[in-house]
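Everything on this sheet refers to the single structure shown next.
A single protein chain has been removed from this complex, and every other one stays in its place.
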Amino acid sequence: MKKFMILIVCSFLVMIIAACSGDKASSDNKNEVSIWVHTSKETTEGKAMQKIIDRFNQEYQGKYSATIEFIPRSGSGGGYEDKINAALTTDTLPDVFTLDGPNTAAYAESGMIAPIDDYISNKDDLLPSIMQQGTYDGKLYAVGYSESGVGIFYNKQMLKDAGIDLSTLPTVDDPWDWNQFMELCETVVNTYDVPAIDMGLNDKSEWLMYAFSPFLWSQGGSIVNEDGTKATGIFNDEDSVKTMSFIQDMVEKGYTTKTPVEKAFQTGKYPMKFTGSWTIAEMESSYPDVEYGIMPYPTSPDTNKLVSPSGSWQYAMSATTEKKEAAGALIDFMTSTESLTEISLANSVLPAAHSVVEEVKDKVSPQMNVLIEQNSKTAHARPALPKYPQVSRVFQQTISDLTYEKNNNIQKLLDQKAALIDKALK
Amino acid sequence: MKRKSKKVIEYTFLILLACIFIFPMIWMIASSMKPESSIYVDMGSIQSLLPSLDPSEWFQTYQELFSRFNVFQYIFNSLTYAIVVTLGSIVVNAMAGYAFSKFNFIGKKVLFGLLIALLIVPGETLIITQFTVAHDLGILNTRLAVILPMIANIFFIYLFRNFFNAIPDEIIESVKLDGANYWTIFWKILLPMSKPAIATVGTLSFILSWNDYLWPLMVLTDTEKFPLQVAITNINSTPPVFTNQVMAILTISTIPLIIVYIVAQKYLLQGLGGSGTGIK
Partner (left out) sequence: MKNINARENIAAYSFLLPALILLGLFLLVPALIAIYYAFTDYYLLTPDNRQFVGLDNFIAIFKDPIFIQSLKNVGLFVVCVIPVQIGSALGLALLINKQRRGNMFFKVAFFAPVVLSLVVISVLWLYLLNPSEGLINVILERVGINPQPFLTSPDQAMYTIVFVSAWQGAGYQMLIFLAGLQNIPSSVYEASKIDGANKWQNFIHITLPLLKPTSILIMITTLIAAFKLIIQPMVMTQGGPMNSTITPVYYIYQTGFTDRLIGYASTMTVVFGILIGIVTIIQSKVSREDDSK
C-alpha cells in the first residue's frame, strides 16, 4: 500500500508543480516581439525566415529584438491554424503571426488582427493582388510575402509529336480562349488516347476554388455580390452557367478527367497539367529530362480577359499586442524588397512586389518568368469574406458535382449552390 | 503424405492472405529506396514492390532526408513520449481495471456506466477545450502536456477489467489469507498473470502515442520537443513533396512500431508458458 500511496502523491505533486509554472507566448520586455510561422525551420522557407529575423535583430540592435517559433502546418493549414485558434481562446497569441490569404477577412472582422497601414512603408511597391488580399473594410491588415500562380504546363515533345507548332502557343499578352484551348486538347486526345490535361479534379480541397474561380472572373462573373452578402442572382447567373459548362465540357469530352493517374504529366503519360509554381521545383529536382513549357490561363471567348489566381501566406499583427511599434517595424522589415527577394529565391515562389520582380527576373527559369509575368499583370485575389471557408467549400462542391452524369442541368445545380452560399453568409 | 499436402495448401493460403495485408508496407519500403521519378514509372508493375535496380541508390533518399531534418532528435522525442505513455498507461489503466473487477464499492455501476458513456465522446472534436484545460493547468510547452492526456484510456481500463474478471477470486482470497495487501495482490499476483493484456495494451498505447500529431503540435512551441509525426507531416505537406523522402521517413517511423509489436507478441506467448496454446 505504501508504494501505491507514494505513486498517488507523486502524480499530485507533478500536477501542482506543473500548475505553478506560467506560460505566455510573448515576453514582458516591450521591445522584444515574438512571431509564429506555419513552416518548419528545416524548410528553405523557414531557413530564409530565420535569416531575415537574424538580420532584423542585428539592424535594430539595442532597439527591438524578435524571436521566431516554427509551427509546421499539415496540409492546407490544419494544425497551425488550430494552434492559433487555441492561443486566441487563452489569450496567448504572439505579437506577429502568419496567416493564409483567405483568412484575412475573418481574422480582421473578429478583431483578432490589427490594421497595419501606418507601419508599412512600401505599399506602392507591393503587387495589387497582395494589397487586395490583405485589405478588409478599406484597411490593410496583412501583407503577403510571396505570390503563387497557376498555369498550363505542357510537355514540349508530346505536343510537337502531335503536330502542334510550339511557336503558335499562347502568351500572357496574347492568350487563347476556351475554344482554342479545347481544339488543342482535341488534337492531343486524338493522338495519344489519354486525357489531354490533368486539372487536379481529384483534389477536392481549396485547389478547386483557387484554380477554377479565375475562369468565372474571366467570364465577368462572380461568386457573391460586391458587399459580400448574397450569391443568388450572381453565382447562378448566365456567366456562371457559361463558365461551368466549359468545365463540364472539358470532362465530358474526355479532355480532362476527374480521376487522373498520379504524376501522369511528370512521367510523360499525359501531355499537360494544370498546376502551380511549386511543380517547377519538382520538375527541376526529380524529372529534369522532361522538357516543358508553361502557357497562361485560357480566357472566356466573350471577354478575352486573362485572369489568374493569386494568394499566399501573409504576416499580420495580433490586435492584443502591446508592442505595436516593434511588431510593425518587424512586419515592415520582413516585407522590404531585400527580405521579399530572399524568400522568393529561397523558396522558388513568385515575388510579391514590383521591385522584387525586377530583382529575381534574371535569376529564375523561363518557365517561372511566365508565371511571374502572368501574376503581376492578371492576378485576382479570392473574395475577402469572413465566411470564406463555407463559400469556398460550396464552390469546390459545385466544380466536383459538375462532373457527375446526374448533373445535366447546370442552372438547377447553381441555383441550389447559390442558396447554400446565401445560407452561410447570413 | 496427406498431412504434407494439407500443410502446403494451408501455407499457400496464408501467404496469399498475408500478401493482401502487407503489400502497402513493401511498397513503402521499396519506394523509399529509389529515385522519386521511378516510383511513378514503376507503378502498376512488379517493379513497384522492389527497390531500385542500382544498389547505390538504395540509401540516397535517407541521406537526403537526414541532411534536411534532424531526424534523430525527433525519434528521441517520440521514443521518450511513447515509452512514458506506455508504462504509465499500463499501470494506471490496470489499476483502474483492478478496482472495477475485484472490488465492491459505492458507485461502481454508476462510475462504470459513466466511463462507457465517455467512450462515445468523439475526442477529435474537443481539442480546443482540452487545450484550454492544459493551459489552465499551466503545462503548455512542457513534455508533460504531451504525455498526461494520453495515459488514461477507457478502452484499456475495460480490457484490463475483462482480463482480471477471468482470474478466479479464489486465488486472490488465498493470498489475502497469507496477509498480502491490495497493492501486493495487484502488483505481484494479478499483473504477472495478465501478460496478454499487458502486451496488448502496451502495444496499442505505444502506437497511439507514437502516431499522435495534432495534440503535441498544439501544446508545444519549441521545435526541440516535437515528435517525429510533426516532421512527417511537414515533409508531406511542404511543396514540392518528394514521395521517396515521405516513404523513407514513414519507413523510419513504422519500424519501431513493428519491433514493439514483435517483442510484445513474443512476450505474450512466453508469458503463457505451457498453458493455452489455443486450438490444436
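Labels for the chains are A and B, by order of writing; each one numbers its residues from 1.
Here is the rule we go by: a residue touches a chain if its C-beta (ideal position, glycine included) is under 8 Å from a C-beta of that chain, and two chains touch if they have at least 3 such contacts.
Only a predicted model underlies this, so the values are computations on that prediction, with no experimental measurement involved.
**Student:** Which one touches the absent chain: A:F70, A:Y107 or A:F181?
**Tutor:** A:Y107
**Student:** Of B:M33, B:L65 or B:M95, which residue touches the hidden chain?
**Tutor:** Spelled out, the listed residue whose C-beta touches the missing chain is B:M95.
**Student:** By the contact criterion defined above, which parts of chain A meet the unshown chain? Give residue numbers in ascending order.
**Tutor:** With respect to the unshown chain, the touching residues of chain A are 1, 4-5, 7-8, 11, 15, 78, 81-82, 85, 88-89, 106-107, 109-112, 202, 204-205, 257-259, 261-262, 387, 389-390, 393, 397, 400-401, 404, 406, 424.
**Student:** Using the document's contact rule, name the residues of chain B that touch the chain not shown here.
**Tutor:** 11, 14, 17-25, 27-28, 43-44, 92-93, 95-96, 98-101, 103-106, 108-109, 111-112, 115-126, 128-130, 132-133, 137, 148-149, 151-152, 154-155, 157-159, 162-163, 165-166, 182, 186, 196-197, 199-200, 203-204, 207, 211, 232, 236, 243, 246-247, 250, 253-254, 257-258, 261-262, 265-266, 268-269, 272, 274-280
Assume only the chains that are shown with their structure count from here on.
**Student:** If you average the CA atoms of chain A and of chain B, how far apart do the two points sit, in angstrom?
**Tutor:** 36
**Student:** Residue numbers of chain A touching chain B in their complex, please.
**Tutor:** Result: residues 1-4, 7, 14-15, 18-23, 25, 36, 39-43, 45, 69-75, 78-80, 82-83, 85-86, 89-90, 92, 262-263, 266-267, 278-279, 281-282, 285-287 of chain A touch chain B.
**Student:** What residues of chain B sit close enough to touch chain A in their complex?
**Tutor:** Per the touch definition, chain B meets chain A at residues 35-37, 40-41, 43, 68-70, 91, 127-128, 131-132, 135, 137-142, 144, 181-183, 187, 213-214, 217-218, 221-223, 226, 230-231, 233-234, 236-242.
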